[in-house]
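A single protein chain has been removed from this complex, and every other one stays in its place.
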Amino acid sequence: MKGVRLVSGSPTYPAAGRESDPQRPGQLDGATMRHISMDDDEYPIVRALSSEGELDPSLDPGLSLEEVVHLYRHLVLTRTLDQRLVLLQRQGRIGFHVGSLGEEAAIIGSTYAVRETDWIFPCYREFGSALLRGLSLQKFMDNMFGNANDTVKGRQMPDHYTCREKCWGSISSPVGTQITQAVGFAWGAKIDGADTATLVYFGDGATSTPDFHSGMNLAAVFKVPTLFFCRNNGWAISVPAEKQTASRTFAEKARAYGMPGVRVDGNDLFAVIAVTRRARERAARGEGPTLIEALTYRMGGHSTSDDPDRYREHAELTPWAQQDPLQRVRNYLEKRGAWRASDEAAWVAEIEAQFKRAVATSESTPPPDLGSMFDDVYATLPWHLLEQRVQLFEGPRAPKLH
Amino acid sequence: MKGVRLVSGSPTYPAAGRESDPQRPGQLDGATMRHISMDDDEYPIVRALSSEGELDPSLDPGLSLEEVVHLYRHLVLTRTLDQRLVLLQRQGRIGFHVGSLGEEAAIIGSTYAVRETDWIFPCYREFGSALLRGLSLQKFMDNMFGNANDTVKGRQMPDHYTCREKCWGSISSPVGTQITQAVGFAWGAKIDGADTATLVYFGDGATSTPDFHSGMNLAAVFKVPTLFFCRNNGWAISVPAEKQTASRTFAEKARAYGMPGVRVDGNDLFAVIAVTRRARERAARGEGPTLIEALTYRMGGHSTSDDPDRYREHAELTPWAQQDPLQRVRNYLEKRGAWRASDEAAWVAEIEAQFKRAVATSESTPPPDLGSMFDDVYATLPWHLLEQRVQLFEGPRAPKLH
Amino acid sequence: MAQMNMVQAINDALRVAMKRDRRVVLLGEDVGKVGGVFRVTAGLADEFGCERVIDTPLTENGIVGAAIGMALYGLVPVPEIQFADFFWPAYEQVVNELSKYRYRSGGEYTAGMVIRTPVGGGIRGGHYHSQHPETQFVCLPGLKVVCPASAYDAKGLLLSALEDPDPVIFFEPKRIYRAARGEVPEGDYKVPIGSAQVIRPGRDVTILVYGAMVYEALDAAAKAHRQGVECEIIDLRTIWPVDIETITESVKKTGRVVVVHEAPRTLGFGAELITLLTERAFYYLQAPPVRVTGFDTPFPYTLEAEYMPLSHRILPAVLDVAKAS
Partner (left out) sequence: MAQMNMVQAINDALRVAMKRDRRVVLLGEDVGKVGGVFRVTAGLADEFGCERVIDTPLTENGIVGAAIGMALYGLVPVPEIQFADFFWPAYEQVVNELSKYRYRSGGEYTAGMVIRTPVGGGIRGGHYHSQHPETQFVCLPGLKVVCPASAYDAKGLLLSALEDPDPVIFFEPKRIYRAARGEVPEGDYKVPIGSAQVIRPGRDVTILVYGAMVYEALDAAAKAHRQGVECEIIDLRTIWPVDIETITESVKKTGRVVVVHEAPRTLGFGAELITLLTERAFYYLQAPPVRVTGFDTPFPYTLEAEYMPLSHRILPAVLDVAKAS
């Protein structure tokens, strides 16, 4: 498969951090992007689909047109929901949302590339992955409202659901902690003799955490079948990727652990699938983990609590908008006569209708039972929680805070 | 300076961790060494002094003969004390010792290579460095006995002294924690406009800790003048370096942080000095940190509490004994007519006499004052420590525990 | 005097200190360009430059470890941990290094610094943006732990902390970041570390409280008053070392005590307070002391109002303890 290099090695790699070698401005189809070193001789960006929707045959993951349409619908679903959820938050109906605007292809493509029995260890921006796996929109929305039907029983913030039945993990907020867990899970499978891999999502910022370091190291030493999927979206809240590390790419960090690393155009659904599949095959051969750096861009704020205009120029978004991951798949489909504006309008209308229904249901579902607050801390309630539960029930109910 | 490559880059670097590419057994002057990948095309081992005492002129750090004699005496001092301290521990007179047998040149050479105003952040095996800087033997011994004159007032285990007046840090046991601190110190100096670097020691095992990862990353991002000196002595207690990481070298980990890395023969005093000076010059030019991997071997147990026969073949020591760091400098001096057996015997006799006197003094020095237990927790004693101090004084004295 | 909220007061304290003392540097995630996710450090990078107001990579252990190194060099670092919930990667540096540095180096090295971090619930943060973990810091000899409840105290305590030779953990109750507004003097002034404040005198029941819950205690006390029970509210301000004289004196007077904190009950700071008072005012106690705290569960999202020790739970506790004999 041309261009997918899981192997590193080049004589031209310059000394990093040299005064004489300033960070080169990145180039992608002519657009200058300040925050990300876009090309590197040793870690070229794997790309399959051009902006115009042309597919490099040597990188074709061999999807049927039905599959592409299916995935495209999920891209549209993800984007539409993202936009709707931001509005919902602005209306004060949900407390928070952390979206994936611009990163849809990286998420949908990678999840699609692994097997359904492989386990996903999410960061917090991958609701598209969960929906693709089969989390119902209703369940997702119940979590956004933290109601009695929420998979996590209203205990966590919005966007912190779980979906075990689809081999999909449990979201927590601390950055990086899922990484070592994903390694342990795949390692457990390996000890058990099962051919199960894990796919773990994290951001560029997460590469600075202890758990990135330890997870990468353990996986490489013990040849654990974990795919490390770094969504390099250019930002960790207000900190640009170029200030997160002095290495020119995130992919090359793999080498410090004796692991192959690869950079892929994260806005290219096909390339993401090709590269992730290749890493999955490697894992299946018992060769262990791979680090995938998906180059993409966080088109929105960090979350609804964030105002990106405080720290970045709006103009920076333009080149990325030109590389829009949905548009590129749409071009591909259009070229093959498989996309019509009216179809898409109908899908979106359907999604919006579904969304509206789901929101209505979630919003009218009561909050979790008072007593549920004490469940699941331990498998069974110890004496002190039994007591506290009684105290809560016997005491007055709380005022509304928000 | 030939051979000192702070820059990486080679087309032949193989994919790490490939089944098809088993860990090649290392070679150093013909001897096979199981635990360490001894050569790597991209990260060759910098070597100045041959086993026979020949010095590669292109790597000559330009030491005068007096300097070499001075350093050799410190190597002998370090080794002699190490041996004596182990005996003292076996006699039950001190509780513990963690030695540097076989690693003397790496320690003495690197400390010598930096400026006296550069700050040393030690791990726990670098008493040779402290003595070279000017910690008195008596003070060192007072720490081994934890008596009233101990620089750390008998509060820590043996080998956990400090020596601020010589710009030498404070030892603690947790692996890796000194690394980020060394970075912060040099960063502070940089903010302050001072040309002060830090030299931080740590082992191969420490490269797996969070603080290695974070310290390397911060130093590279902010171009902090810290020299990261990894004593790769082949072992982290019973865990061999080859199981600590799947990367073929520790030096190449530098690259993940956009920092140059270099491997040096840690048993080669001259090469260690040359490489460390080079890194120091780089820091002085404002180009930031360097990772130095010094290849050496822990000839003793991890500490006096450890029995290495439980996990390693004694035969493994043989090739390393042939690369003895003292012997090599001795050969160098001998070739130049600057070493005589009788001189060395006299030095050792003098060291042993000094040692005996220091031990006698330390052993007869009383333990720290009872009340000192409460000092230095805070700058001044808060009410609760004042109370506890009174309680202690008013209560009965403790029995002897050991 | 200017009216300020707590965010502004803390910002102002940092500005005063940075102007006066070039050794003061701030570091943390998003503290620079954007001025902190709560905007506490807003404008400081512009004013003092990004060498002194440092946006770091995402590395709590690196932030605190590097801050220790800076302090050893002689700077006065003010690391920010974005939420106290994310302190833990740095906890190794706090337990084994920061809190023990002077002790373990025989007094040769000290690492005075102020670690700022927002704490507490009531902001729809779920269990990863609501914790109030004073226990894990109070139990470490060598640290001081502070938690202001007013804009005035926040500035005055921070200015004290910045001159304190010991490391100070500075908890900022984020729920009242903007709600706690009041007169704040310009320039330098200090609120001493280690001194509590009786913010409402009363003869019947002592309420010990700090941070955002101070306002809940005040509300409960006002309601108790209407039922004839007079509460003495002590805002601890410094959690550790606690102002033992002020609290003991009050309890000797009232003989009844309610402790309020957001953290879970078990081994929350209430346990230490009640034990201290039992040890030194046992014969004055007329009723068993009562804890009104978070429950022993992770901090919930939807039910956070039920979880927190708000006024509606403080009031019955106060009335009960007032009656008990």
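Each chain gets a letter, A, B and C, in the order it is written, and its residues are counted from 1.
We take it that a residue touches a chain if its C-beta (ideal position, glycine included) is under 8 Å from a C-beta of that chain, and two chains touch if they have at least 3 such contacts.
Predicted, not measured: the structure shown is a model, and the values here were computed from it.
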Inset, instruction - Could you list, sorted by label, every displayed chain in contact with the chain left out? - result: A, B, C
Inset, instruction - Please pick, from C:80, C:243 or C:272, the residue that touches the omitted chain in the full complex. - result: C:272
Legend entry - Contact residue for the chain not shown (choose from C:95, C:198 or C:305): C:95
Inset, instruction - Please pick, from B:107, B:218 or B:236, the residue that touches the omitted chain in the full complex. - result: B:236
Inset, instruction - With the missing chain put back, which residues of chain B would touch it? List them for me. - result: 95-96, 146-147, 150, 154-157, 160, 172-176, 205-206, 208-210, 236-239, 243-245, 305-306, 310-311, 367-368, 370, 372-374, 377, 384-385, 388, 392, 395-402
Inset, instruction - Would you write out the residues of chain A that touch the absent chain, in ascending order? - result: 150-153, 155-156, 160, 162-164, 169-170, 172-174, 177, 179-189, 191-192, 198, 210-211, 213-215, 217-218, 221-222, 375-379, 382-384
Legend entry - Positions on chain C contacted by the hidden chain, ascending: 61, 85, 88-89, 91-92, 95-96, 99-100, 103-104, 127-128, 135-136, 138-139, 141-142, 240, 263-264, 266-272, 274-275, 278-280, 282, 285, 287-291, 296-298
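Operating definition for what follows: only the chains that are shown with their structure count from here on.
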Inset, instruction - Average the CA atoms of each chain to get its centre, and name the chain whose centre is farthest from that of chain C. - result: B
Inset, instruction - State, to the nearest whole Å, the distance from the C-alpha centre of chain A to the C-alpha centre of chain C. - result: 36
Legend entry - Whole-Å gap between the CA centroids of chain A and chain B: 43
Inset, instruction - Two or more other chains in contact with one residue: find those residues in chain A. - result: 208, 210, 243-245
Inset, instruction - Would you please write down the residue numbers of chain C that are in contact with two or more other chains? - result: 56-57, 59, 61-62, 89
